[in-house]
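I have a structure I would like to understand better, so I am pasting it below and will then ask my questions one at a time.
With one protein chain held back, the other chains of the complex are shown just where they sit.
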Amino acid sequence: MVGVRANKAHRDERIALGFLVTSSAIFVIAIALILAFLAVNGTALFYQDHYSPIAFLFGSDWDGFGGKFGAAPFIVGSLVATGFAILVGGPLGVAIGLFFSELAPKRVAEAFKPAIEVLVGIPSIVYGWIGLTLLVPLIARVFHAEGDGLLAAGIVLSIMILPTVISLSEDALKVVPNALREGSAALGATRWETMSRVLVPAASSGLAVAIILGIARAIGETLAVQLVLGNAAVIPGSLLTPAAALTSEIVMDMGDAPEGSAFRHALFTMALLLLLIAMCLIVLIRLALRKRS
Amino acid sequence: MASVVAAKPAAAPLSGDRARSRRIVDRIATASLWTAASAVVAMLIAFVIYVFVQGYSAISWHFLTGYPQSAVAGGGVGPEIFNSFYILLLTLCFTLPIAVLAGVFLQEYAGPGRFRDLVQFSAESLATVPSIVMGLFGLIVFVQLFHWHFTALGGALTLTLLNLPAMMRVTQESLAGVPNTYREASMALGATKWQSVLRAILPSAIGPLTTGVVLVSGRIFGETAALIFTAGSSVSFGASAYDFNPFHTAETLAVHLYSTQREALVPDATQIANGSALVLLVMVLLFNVVARIVGRQLTQRFTGKAS
Partner (left out) sequence: MVEPQQSRLPALRSKMKIDDLNVYYGSFHAMKHASLDVPDRHVMALIGPSGCGKSTFLRALNRMHDLTPGARVTGTVTLDGNDIYAPGIDPVTVRHRIGMVFQRPNPFPKSIYENVVYGPKIHGEGNAKRLAEICERSLRAAALWDEAKDRLHRSALDLSGGQQQRLCIARVLAVEPEVILMDEPASALDPIATSKIEDLIGELKKDYTVIIVTHSMQQAARISDFTTFFLLGDLIEVGTTSEIFTRPTDKRTEDYITGRYG
């Protein structure tokens, strides 16, 4: 009878809704828990071990077992490697995004696109392995140095963020209305002039998001940089001397630092720092997107 | 209204010096963009060739199925490959239901409002958490707090958190691709919303959904940083390395590649690393290809059209 079936359907609907809402809530609970646990463990260094935050952020003296936790070398390392990656990979990614959006004929795009998608899929550890076995010896030969250091890390990171920047740039450019391309052409602009003076500015907020997400990927990358940085806990004098980053230090020493020690707490503080940087980047992305509308 | 054209030069010929230099700039720019794109594609091909050339000689049946050695040469990566698949399976068991349901909720049910914004924001935040930080979270909760120590389950749960946003986005995008007419038709036949989603909408999105799931699986397969401190960097001894006990320590192939690069204790560490890298790359390529093929087949079967 219709009434009974309808009731069951409605009851199923309510049960389903319960599951749907719960699943969605899991996202909220998860990020809240992550923030909470990282905050507690990440500030233990200051509250429990009474280490000064200023000394942590700006001190360059790092000796895990010796109680010295100046994390400046790692902060500088992360910033320089990421900065390099963005300065090289950013414009390159946008340029290739322009290529796919404006220049590539359909068949070329169909041939090149799978290549970009494979680049996305290569695990970061494989990038690290390629960096260690191929890039570092190459740098050593060209520059007559050890080969590891921030240059190697920067190059590896540039390559790793390329697929992200390329596909987001392409999306941002494709959304620009064709009427603008026509209007610019009708005023006598060359294709490059249209691209550089009209399209890139018009797509600027989407391109900013592409770059910011590239930054997020670079600063969070761990293994690829750990294998090629050389892991010296000092602020490096050049791009060719061993250095270290926040992520590489964590993965290097977390296994050795005893549970509950100040050493371990310092590593968690570095993790908290990474998390906070990531959160800031999200806020930046939302600002960039709001500027568009 | 006064004439706009004051002193205009006599009709200029249809070419000029300035035009010529602009044309040159345009050609240089176009050539540069082509070069950049081709260089990146060539680089990818070079990487793939490099990995194959380096790792080819290390591949053997023994390598793919044998146990790792800790001090002598001749170890294999059999348990590690098993663990990679096992952890992938476990992760999907958790990720798929949660992410798909959440994606359905956001895409089909939730109207604009605070809860929706909160969930969206949480997903975005979750997506930017670096994998090493997620691994540390797993360390705090599963390894220490729950006293599990290194386990496959701990690794899988950590990977779940890491991949929930991606999987949810895959769901949302594939649902967005379903034309509204399907929803309207189903509701007009008296179906409840959940019935429509379950029987009409999700099935018609199965193609893009599967493609996305397989692609994310490829990323899960290659994940390392989140697993080092949750699933561990060693495997159990003997036959128990191949069982389905989620509470055993479970080094995956990717983690193994990392540990052989970092601490070369065995004399043939380079060989093992090369072979592992090759297997990883082949698996990723396979996931890519399978994703595409299966996605296309499923779309064809469930919707009757080619895309």
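Chains: A and B, in written order; residue numbering restarts at 1 for each.
The rule we apply is simple: a contact is a pair of C-beta atoms (placed from the backbone, for glycine too) under 8 Å apart; a residue touches a chain by one contact, two chains touch by 3 or more.
This one's a predicted model, so the numbers in the text were calculated from it and none came from an experiment.
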Using the document's definition of touch, tell me which of A:S184, A:T247 or A:T269 contacts the absent chain.
A:S184
Given that one chain is not shown, which residue among A:L98, A:A202 or A:A244 touches it?
A:A202
Subunit B residues touching the omitted chain (full complex):
1, 3-6, 8, 11-16, 18-19, 22-23
Quickly run down the residues of subunit A that touch the omitted chain.
105, 177, 179-190, 193, 197-198, 201-202
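Keep in mind that, in the parts below, only the chains that are shown with their structure count from here on.
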Approximate Å spacing (C-alpha centroids) for the pair subunit A, subunit B:
15
Interfacial residue positions of subunit B with respect to subunit A in the complex
22-23, 25-26, 29-30, 32-34, 36-37, 40-41, 43-45, 47-48, 50-51, 54, 97-99, 101-102, 104-106, 109-110, 115, 118-119, 122-126, 128-134, 136-137, 139-141, 144, 161, 164-165, 168, 191-195, 215, 218-219, 221-225, 228-229, 254, 257-258, 261-262, 273, 277, 280-281, 284-285, 287-288
Quick one: which bits of subunit A touch subunit B in the complex? Just the residue numbers, please.
9-10, 12-13, 16-17, 19-28, 30-34, 37-38, 41, 92, 95-96, 98-100, 103-104, 112, 114-119, 121-126, 128-130, 132-134, 159, 162, 166, 190-193, 195-196, 216, 219-223, 226-227, 247, 250-251, 254-255, 259, 268, 271, 274-275, 278-279, 281-282, 285
